[in-house]
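Written below as structure tokens is the structure these notes are about.
All protein chains but one are shown at their positions in the complex.
The letters A, B and C name the chains in turn, as written, and every chain counts its residues from 1.
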Amino acid sequence: MAEVTYIDAIREAQHDLLEKDERVFIYGQDVGKFGGAFKATQGLQEKFPGRVIDAPISEDAMIAMAVGAAVEGMRPIIEMQFADFSSVGFNQLVNNAGTHFYRTGVPVPITVRLPSGGTAGSGPFHSQMMEAIYAHYPGLVVVTPATVADAYAMLMESAALDDPVLYCEHKFLYRWLKADTMKGDPLPIGQARIVHPGKHATVVAYSAMVHEALRAAEELATEGWEIEVVDLRSVKPLDTDTVMASVARTGRLLAVGEAFPWGGVTAEVISRVASEGFHLLDAPPQRINARDTPVPYHPNLWRAHRPTLESIQAAIRNLLSL
Amino acid sequence: MAEVTYIDAIREAQHDLLEKDERVFIYGQDVGKFGGAFKATQGLQEKFPGRVIDAPISEDAMIAMAVGAAVEGMRPIIEMQFADFSSVGFNQLVNNAGTHFYRTGVPVPITVRLPSGGTAGSGPFHSQMMEAIYAHYPGLVVVTPATVADAYAMLMESAALDDPVLYCEHKFLYRWLKADTMKGDPLPIGQARIVHPGKHATVVAYSAMVHEALRAAEELATEGWEIEVVDLRSVKPLDTDTVMASVARTGRLLAVGEAFPWGGVTAEVISRVASEGFHLLDAPPQRINARDTPVPYHPNLWRAHRPTLESIQAAIRNLLSL
Amino acid sequence: MPEVETQHAQVGAAESWEDRVRRTFRAMVTAYTLESKLSSLYKAGKIVGGVYIGRGQEALSGALGACLRRGQDIFFPLIRDQAGRTAFGETLLDATRTYLGSVLGPMRGRDGNIHRGRPREGLPAMISHLGGGVATVSGMLMARRMQGSLGTAVGATCAGDGATSTGAFHEGLNLAAVEHLPMVIVIANNQYAYSTPTERQFACRSLVDRAVGYGMAGHEVDGTDMLACLEVLGSAVEAARAGKGPQMVVASLLRLSGHGEHDDAAYVPESVRQSPLGRDCMTVAETQMTEGGFATAGEIAAWREQAAEDVQAAVATAQQEPGPDPFRDDWNAYATPGFREQT
Partner (left out) sequence: MPEVETQHAQVGAAESWEDRVRRTFRAMVTAYTLESKLSSLYKAGKIVGGVYIGRGQEALSGALGACLRRGQDIFFPLIRDQAGRTAFGETLLDATRTYLGSVLGPMRGRDGNIHRGRPREGLPAMISHLGGGVATVSGMLMARRMQGSLGTAVGATCAGDGATSTGAFHEGLNLAAVEHLPMVIVIANNQYAYSTPTERQFACRSLVDRAVGYGMAGHEVDGTDMLACLEVLGSAVEAARAGKGPQMVVASLLRLSGHGEHDDAAYVPESVRQSPLGRDCMTVAETQMTEGGFATAGEIAAWREQAAEDVQAAVATAQQEPGPDPFRDDWNAYATPGFREQT
């Protein structure tokens, strides 16, 4: 069986959406003939003429345009060239797309693809994780697929939802992550998945960190530790129930995120578990994030900036000792 | 003795800064002859010609301009007409100002004033609390003065810091909050203050919510409950030590914020206490935030959207019962 | 109350010049009457938040609304476009209900004042952040073009002199031009953005000089002159309809009120008020109506009376209606079932 990568799944989902739903179109810089900076739209303009459209370098207008198109019944998929550049579309995302349904009763089903996260050498402006920023605002859905199958299924579902979705795809996974098929057994957006069962501690992760957490769990398994790894899949809505049920089994929680440490997904996860599942905890819930500096360029620094197999493992060991 | 309001203190601090430090200038829409939408710069242009400058409606350029001016040794104070409009200056704030010192070693001492928070009838785009958004990013200082004296002292200190500061001033407090003097006994930015001592529970609040928390504490005092209220004062850096010391005394924690519920200050506070002070807690830490919708226009909805005396009181009672 | 008489153009129905002039003027009168009432209500503490009126801009805005066809065209109004809204066919009730916070209004008390619309009926609801309207309308038009339903529809949107400084406005104009969309972008240069005079806002001779830089046609008009506005906007709308791409229209006039009703606009010097920019378009239009034989003084008086009655009725209705009830509001920002935060 042929291997498919995470980016293949993203491309394929867009292909299938264009094929199945005539309301879908794609808008973004260089998405047309060129097929996008990461080739996520390769070949699509040729196959679906007029529906894969090159945008000027105008992120604010791109989002506003998508909101307008959605009002008129379309389901735009907007590609940001890098998640980092959505900062200039931030206002339209949080204040126009995010408020539209609540204010007017008219939903705006737009999907904004955010190529997120670091790869060595990408530096401060091509490496950011922006999920926490968007999840803070009402009205936005924020998903963070970690597997090839989720990359496919969650993009399909994102475009089908009536709400604006920030689809945070991790650049590190694009070509590194491979699977036999992109058709997994899908869960709906809003449900987390236990990707590694265990009973000694729960590690909650999302996006690329799921794989680091899994590796840590596997290594610790050789020492007899059974670590349960939960892949959040979407950070808003956040599936508190699955996390809580896991902590109920393990009594210990580590939340792992690749974003900056102040606030964000790990704070939200710990805060929920501490508030609503305090009695389930046998030890202080822990978290590990990237460092509180811009994402550094040099691979030496970059590797030490984000959580790694080693630092996650150390954090789990510490958690088990508490 | 004449009464001074919170907005008086903000105006006075700007006056004193202009007077004492020739590197300070003010830039913002309508800040000149008009004195600003909230009169925070009234009379300053006349007194300090050439140093209080009207800006075009270009928030992105206003922040970039400030970064440039700071590189050249100035200490700009930028007034956003409303915090909400900083969303269009977001990119320059987080990606230029926030990264500048780390990347280049050159500090950019800029102070950005964000008239924040709700008043009845202000609606979704003139009511936002944006502290969590900025605190998430490295390199930015985020302060949230709750008293007249802090409004003065923290603005003075903000302008003196070498880092970019988001000075979140609460519009509800502008004319409502009065004091005999604006010269209090100042604490440095980064230190929280215990504004009401107690032993049964700790309520951590900031900005306008400090006053709601205080009223709740005072009402509960009539029933014999001694509630300790901590005013964070700055949310980044966040004074974990003071919060932890308080929780060590009370064993119970409620974090109160006026921002949207996902993430944010309350999540960060609870997360830190749960991680580092788990053993201090006698009950699950609780939090209360605004609701997860845009800030509604109608006073009926607005009052039910944010935490109030009543909902905070109820949350404290609940906490005491856990 | 009886539904207010429809004042907007019918799709398909040809309209004579005289009819359009009359319709514009009546919309101006209605808007003027409504806004005077809203201002009083605000000053009496009956409206919270703020009231933003279009005094001095009734001719420009009304003429634009009158050139558009409800049910086909798109109108993205800004804060001084009551006359345009009325001419486009927005009901007075939509306005009064939104200002007074009626739960029965289009915004259900969730948003207020000029932040209202009916997006699915070609009338998007603005957010406060200036400049984004152009791109939003562009998206609406592009959607229709993809759907094959664009026909001869036109999208129109307004901006003030101040809004032209926003990055959003620039990006939108450029996008509209690149897509060659049937749009009319009206810039009301009313000399001030809040208190800020134009010389602190831009340095070009006229904002119309920006049109060439986007590759779009530019038009200038005296915004105090109703007939001139109708002519210039009429031909701009027709040019857009005819496939000539986005049209920029820059009108000169003066805001004859404060920025909002809380503001006395003391910063506007007497010399500016007395200049030709300060002419009241309502007076100019009234003269044009009678001298041009579009209406007699008697007809105008009757229209005024009708407007007063309609406004009175719309205010009374909205005032009797309930505001939103926080216990019944679903507090749900999500269209997808089950996505609401349980807070």
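Here is the rule we use: contacts are C-beta pairs under 8 Å (C-beta built on N, C-alpha and C of every residue); 3 or more make two chains touch, one makes a residue touch a chain.
What you see is a predicted model, and the numbers here were worked out from it, not measured in a lab.
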| item | value |
| --- | --- |
| Omitted chain - touching chains that are shown | A, B, C |
| Given B:Q29, B:Q45 or B:T99, the one touching the chain that is not displayed | B:T99 |
| Touching residue (missing chain; options A:A120, A:I194 or A:A314) | A:A120 |
| Hidden partner chain, touching residue among C:R210, C:R241, C:H259 or C:R279 | C:R210 |
| Footprint left on chain C by the chain that the document does not show | 131, 165-171, 174, 177-178, 180, 199-205, 207, 209-216, 245 |
| Touch residues of chain A, complete complex, unshown partner | 29-30, 32-34, 37, 54-58, 60-61, 82, 84-85, 87-88, 120-126, 261-262, 289, 291-294, 296-301, 303-304 |
| Absent chain, residues of chain B that touch it | 25, 50-51, 55-56, 58, 60-62, 64-74, 76, 88, 91-92, 95-96, 98-107, 109, 138-139, 141, 161-163, 190, 237 |
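By our rule, only the chains that are shown with their structure count from here on.
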| item | value |
| --- | --- |
| Other chains in touch with both chain B and chain C | A |
| Chain whose mean Cα position lies farthest from chain B | C |
| Distance between chain centroids, defined by C-alpha means - chain B, chain C (Å) | 36 |
| Between chain A and chain B, centroid-to-centroid distance (C-alpha), Å | 30 |
| Intercentroid distance (Cα basis), chain C paired with chain A, Å | 40 |
| Multi-partner residues of chain C (at least 2 other chains) | 107, 110-111, 115, 127-129, 167-168, 332-333, 341 |
| Junction residues of chain B, two or more chains touched | 60, 84, 87-88, 124-125, 262, 291-294 |
